[in-house]
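Certain chains of the assembly are absent from this excerpt, and the rest are unmoved.
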Amino acid sequence: GYGRFGIVHITDDGTGDSATNVTSRFRLQIDATAESDAGVTFGARVRIQQNEGQQGMTNGARFFARSGGLEVGVGNIFGALESFRGMYPIDLGLTGHNYDYTAYNFRGDAYSSGGLGNSGDNGVEVMYSAGDLSVHVSASDTDDRIAATVAYKAGGFDFGLGAQDSDNAADTELAAYVSGSFGPVDMTLAYADNGTAGDHIVLTGRFDVGAATNIEAYIADADQWSETGFGIDFNHSLGGGTSLRGGVSTGGSVGDETLVDLGVRFDF
Amino acid sequence: GYGRFGIVHITDDGTGDSATNVTSRFRLQIDATAESDAGVTFGARVRIQQNEGQQGMTNGARFFARSGGLEVGVGNIFGALESFRGMYPIDLGLTGHNYDYTAYNFRGDAYSSGGLGNSGDNGVEVMYSAGDLSVHVSASDTDDRIAATVAYKAGGFDFGLGAQDSDNAADTELAAYVSGSFGPVDMTLAYADNGTAGDHIVLTGRFDVGAATNIEAYIADADQWSETGFGIDFNHSLGGGTSLRGGVSTGGSVGDETLVDLGVRFDF
């Protein structure tokens, strides 16, 4: 798991005044597995995750059977779109800000670290990877969603294409991305057709500044927002699984305001 | 602990239609103990157990002091009838179905894996075993229950007799069983006088089919049901603490319908 703590500042917290508050998260991950004589791994994952001002319970469990490159999961499934590589090209600042750079905009089944996700909802998924190819199909009773993604690496690029069918008109219908490195910069262009929520397009970049520091940035534009979103962060490793992180974002879901965070993350 | 997942099918889920759903359980058991210089073990057990569609908290704790064959427990006690050997002669299929083959029909104090059980209710129990003899007495403020059971192994048979006094007329008053092996078949005959809920009688058998597979079956008849209950299952070890399990049951508490489950269990 990991812990993180620091401060988060918003120029207007809804009261007309700016606010600076302590932010934190504690995540304890419990992976329990057993392996059959034939080499199939059966397992379950639960998390106890709590943010500042919260107590913790275990979330909905995800169960899986895995053999070679094939994995079947049930319960609190990862979700094909949520696990689609181009959807989290960066992780901004300490807290991730509002994840405006996640093009499918959470309009599909997704693992919930603090809740049930698709547990109790007949969540089922199949993941397959072979060499440079990854395929992921997930389905649940939530709006009868079924989603599939294919990702492939070739010639120094990473391509992905996904689609979803659901009874919810505001769910993602199509998602695609391409990632590549241009000199010192890793870039991703991602796009999603989010149904009645319109198009969502994201461009992100990451580059290293010295041995222990990197900078990440995004531009995100979505039909549902009146303004284009921007953000930039830094991540500085302190060694031993600890790092100093901070970021600033504006526009997009943050609107006219500016969101700033800064703090420490430690992995354990 | 253990995990299990699979599917469960019921011919009528109450809406007039059949239903097939994902079923799962995640159980994490935490046993914490310390031993005094005189050799008395003091300990506590809690579980985080969650079924499909549930998050998890720790259940009510059971505390104990144990020395040699004597154990005193308080809190979320096991319960004399619940721990009585002949009450769980088999464990049907993946999920246990409705446990119609548990003759005392949960009409007594019992350990709760997901709730409080008798924690907060002055649950107290004393367990004693010496050689082939086991004695268990439990009591709580729930309907002022007090229950006692004696189990004894002799001549290849396992005999047990139990009784309970409580303020609840629908609680078990008497329970008894006899178990034995007849060639390749382990059989148990169990009976309970469940007060105003009437008599409950159960016959179960288990036999091995090859090195890694067994079959279990039961017939259960209770005055509270309009039909006799039946069930049969298989358990096939996959090695490494993993197994494939499935069962089918009908009658008894399932009524006219048929309940089928199939899936995988893994111990960790």
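Letters A and B mark the chains in the order given here, with residues in each chain numbered from 1 onward.
As a working rule, a contact is a pair of C-beta atoms (placed from the backbone, for glycine too) under 8 Å apart; a residue touches a chain by one contact, two chains touch by 3 or more.
All values derive from a computational prediction rather than experimental measurement.
Chemist: For this file, with 2 copies placed, note down how many copies the whole complex has.
Modeler: In total, this homomeric complex is made of 3 copies.
One rule holds in what follows: only the chains that are shown with their structure count from here on.
Chemist: Can you check how far apart chain A and chain B are, centre to centre, with Cα atoms defining each centre and the answer in Å?
Modeler: Centre separation, chain A to chain B: 42 Å.
Chemist: Considering the complex alone, what residue numbers of chain A touch chain B?
Modeler: My answer: residues 30, 32-38, 40, 42-44, 46, 57-61, 63, 65, 74-75, 115-116, 119-124.
Chemist: Touching chain A in the complex: which residues of chain B?
Modeler: Chain B reaches chain A through residues 1, 3, 5, 21-22, 24, 26, 28, 48, 50, 52-57, 238-242, 264, 266-268.
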